[in-house]
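The other protein chains are all here in position, but one chain of the complex has been omitted.
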Amino acid sequence: MDWQFMLEQIPDYLSAIGVMLAVGGAAVFLALLIGGVFASLLQDTSPLIRAVICSYIEVARNTPLIIQLFLLYFGLPAVGVLLPPELCAVMALTFMGGAYFTEVFRAGFSALSEQQSQASYALGLSRFQTFRYILWPQVWQKQLPATAATACFLLRETTVVSAITVAEVMYTTTNGIAIYYMTYEFLTLMTISCVLVFVPLSIALNQLEHRWRHD
Amino acid sequence: MTALVLHHLSHQKGRSTILDDINLTVKPGQVVVILGPSGCGKSTLLRCINGLEPLSAGSIEFGGVTLHGGSNWQQLRQRVGMVFQHYQLFPHLTVGQNLLLGPVAGQKRSAQQTEILARALLEKVGLSDKYYAYPSQLSGGQQQRVAIARALCMQPEMMLFDEITAALDPEMVREVLEVLRNLAAEGMTMLIVTHELGFARAVADSIVFMNAGRIEEISSPEQFFRQPESERARQFLNKFTDIQKLTRKPQ
Partner (left out) sequence: MTELFPSSVEWFSVITLLWPGLLNTLWIAAMSLILSLAGGVLYAVASRSRFALLRLAMRLWLEAMRAIPLLVWLFLVFFGLPLWAGIDFSGSTAAILVFGLWGSTEAGEVFRGALRAFPEAQWEAAACLGLSERQIYRHVVIPLLIRQTVPPLMNVATRLIKTTSLTILISVVELTKAGQQIIERDDNALFIYGLLFILYFLICYPLSYCSGILERRWQQG
């Protein structure tokens, strides 16, 4: 093991972790927005909108992320759309994550009693107010562990975007192996980086779920 | 002639004694209602008779067979029907299949003849059109009536009823108790654990009052409800009359 060499790679890996967290964080944020809007829309709108959202969920959940990435990155140029890989990565992760978050929130809504919104209307609140002050706080509270778990899942999936040359940890690793042939060193760096990022995340998630279950 | 005799029966769970030296004789055709406060061991007693809880000591004599702690209960279970508080129908089987399972798989009786019996029993409990329905499609009261029919389909010599109306809505209690009353009139030997005092009074030949794992007294319903022997039974009955007073309109 060439420690000196590994030390020299640390800045690269730090920036790789930064890229991973930035891409993952942006995707989680956007996917949460999509999930929130779609789950609200699913509550009551025209059957058409519901059908569209449900089809979106099925398509996003039943296709691999990597194909979604390839379609955006390699496929779109065929119709004249050239996007930077980081943007493709965020888009694909958002596309997939939005569907998962919609599912999480939908489950939260369906666990709520219908009388909650009726009680709210009876108090003279508008539909928007009912969602804002009565339904969403309860859904959010109830589904926080599931939401956090989905966010962690999305961050883990971020490793896949290395497939379209986004310079995150996995890409830096394969690239390094290809250039320097120092497989040991790069695999070790990859493992350390991933353990540093994902293990604390996972521990925090477990704590959260544990606390929720006992409340 | 006796149907069931319990000799010095006791049951322990860990260190605590749930049933303590129970002695009871049930004659054929007799309807015995077991009353007592919650946790007195009355349900456990029924479960012991059917071998669902192991006997720590004592024995059970039923129709010429004697069973102890280590005995195999399968033969006895084929001759005794049991109905539970939460029905326990098998959700993956239709009503008809629920009725046929015990007789055909367990007792090895012919499927055709059992089906005729099953349909007749469903008619008797007022559910002749539910033969092909699944339990989830039925109301609680209907499910409980199916459960009774399922037990009867074994053509048992005796029936055990474990608080079978406790989980039902009030309007469904009646339809289930109706079925039990008819059974009693037909001369079925029955052991009933219930909280329905009015029903107990109407249908019982004998009342067994239990407290803290022991039988406190065995009397006729007339005597038990008018003038129970034990102090415990008096307190137990008073609680119910208190509730009746509360629910009656003030004059």
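Going by the order they are written in, the chains are A and B; count residues from 1 in each one.
Simple rule for what comes next: contacts are C-beta pairs under 8 Å (C-beta built on N, C-alpha and C of every residue); 3 or more make two chains touch, one makes a residue touch a chain.
From a predicted model like this one, the values you see are computed outputs, not experimental measurements.
Listed by label, the shown chains that the missing chain touches in the whole complex are A, B.
The omitted chain makes contact with just one of the residues A:Ile49, A:Ile67 or A:Ala119: A:Ile67.
Only one residue in the set B:Gly39, B:Gly69, B:Gly106 or B:Gly198 touches the chain that does not appear here, and it is B:Gly106. Annotation: of A:Val79, A:Ala122 or A:Ile179, A:Val79 touches the absent chain (contact as defined above). From the options A:Gln9, A:Gln143 or A:Thr159, the residue with contact to the unseen chain in the full assembly is A:Thr159. Contacts to the hidden chain, counted on chain A, fall at residues 58-59, 61-68, 70-71, 74-80, 156-157, 159-160, 162-163, 170, 173-174, 177, 183-184, 187, 190-191, 194-195, 198-199, 201-202, 206.
Residues of chain B in touch with the missing chain: 50-52, 73-75, 77-82, 84, 86, 88-92, 101-102, 105-107, 134-136, 150-151, 154.
In this section, only the chains that are shown with their structure count from here on.
For the pair chain A and chain B, the distance between mean C-alpha positions equals 56 Å.
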